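Selected chains from the complex are presented in situ; the others are not included.
A, B, C and D label the chains in the order they appear, each numbered from 1.
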Amino acid sequence: MNLKPLGDRVVIQHLEAEEKTKSGIILTGAAKEKPQEAVVVAVGPGGIVDGEKVEMQVKEGDKVIYSKYAGTEVTIDKEEYVIVKQSDILAIVE
Amino acid sequence: MNLKPLGDRVVIQHLEAEEKTKSGIILTGAAKEKPQEAVVVAVGPGGIVDGEKVEMQVKEGDKVIYSKYAGTEVTIDKEEYVIVKQSDILAIVE
Amino acid sequence: MNLKPLGDRVVIQHLEAEEKTKSGIILTGAAKEKPQEAVVVAVGPGGIVDGEKVEMQVKEGDKVIYSKYAGTEVTIDKEEYVIVKQSDILAIVE
Amino acid sequence: MNLKPLGDRVVIQHLEAEEKTKSGIILTGAAKEKPQEAVVVAVGPGGIVDGEKVEMQVKEGDKVIYSKYAGTEVTIDKEEYVIVKQSDILAIVE
């Protein structure tokens, strides 16, 4: 099952320590205490959102910091995701 | 009886497990615990909404995730629907 | 007595079961439990509203679903009406 | 004494039953129970208000329905008035 976010939305997934996510990223134990870090699993097309042109600046696989309380949690096929607007993503962690 | 949503509004219907909806989609039991998933049953024409041009990106039959608490519930001919703005639809589930 | 709504406003009237409204629409008993359904009795001219061009998409006699708590109730000649903005009308029921 | 409203403001006066207002309108007793009906006694020039061009659509003497709680009550020469923005006027009663 696939999630195709609309507009400027981004689907992200919290990183669990020592767990390999679907996209193949392996995370260190330190990630356990970082609830605001997540990995991008799907990116909307951007385009005109609320009358403003939005270009997407994150891509699948990016590790990101996002704004506390932002977004909507969804559970699909027993995997938990958060769907946020790109503007709720604060920074990419490299 | 038919619902013709205005502007950027979309009529959606919650999916009940093992129940065939009017549009013919058959849903698995797992859908029972996913209150934010719904199927699109009617799509407004888009156009200028609050001064901004809106193009509709969902179509009848799409399974979608929508924003908690968004929209207005209506009961028509004993069927329950939710009418939301397209911007309250977060993602299409494929 | 006539109500001429200004701008993008629409005058609607709740439908009572088995009651013939002024505009001649006869409603079934089922309408009793549908407080958000109403019939349009007068439509404003649209035009520039809050700096945005609004085209009216409903017309006298349309049965509509409108947003809970929207609008202002008025009683004129013992008839009750609700005056809403067109953007509070969610869908036309056909 | 005269009130010259600024911008898109309109001075209105509640109608008391059997009372002749300054502008000469005689009102029926039924008006007593209609607190949201009023007669327009002065109309601002319109023009650019909050960056948007506003054309005035009501005129002195119009009977209007206005939005509950809108406006500012003022007492001048022992007459009570309400000063509202034109956008708080919902409809003209004819």
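By definition in this document, a contact is a pair of C-beta atoms (placed from the backbone, for glycine too) under 8 Å apart; a residue touches a chain by one contact, two chains touch by 3 or more.
The shown structure was predicted, so the numbers you read here are calculated from the model rather than taken from an experiment.
K.L.:
Total copy count of the complex, if 4 are in place?
P.N.:
Spelled out: 4 chains shown, and the full complex contains 7 copies.
The definition used in the following text is that only the chains that are shown with their structure count from here on.
K.L.:
Averaged over CA atoms, how far is the centre of chain B from the centre of chain D? Could you give it in whole Å?
P.N.:
For chain B versus chain D, the centre distance works out to 43 Å.
K.L.:
Using CA atom averages as chain centres, what separation in Å is found between chain A and chain D?
P.N.:
Taking the average C-alpha coordinate of chain A and of chain D, the gap between them is 53 Å.
K.L.:
Hey, how would you classify the chain contact layout here, line, ring, star, complete or other?
P.N.:
Chain contacts: open path, no cycle.
K.L.:
Return all touching chain pairs.
P.N.:
Every touching chain pair, ordered by label, is A-B, B-C, C-D.
K.L.:
Mind pulling up the chain A residues that touch chain B in the complex?
P.N.:
So the residues of chain A touching chain B come out as 1-7, 9, 11, 42, 44, 48-51, 72, 74-77, 83.
K.L.:
Of all residues in chain C, which touch chain B in the complex?
P.N.:
Those residues of chain C that touch chain B are 30, 33-34, 36, 51-53, 55, 57-58, 65, 67-68, 86-87, 89-94.
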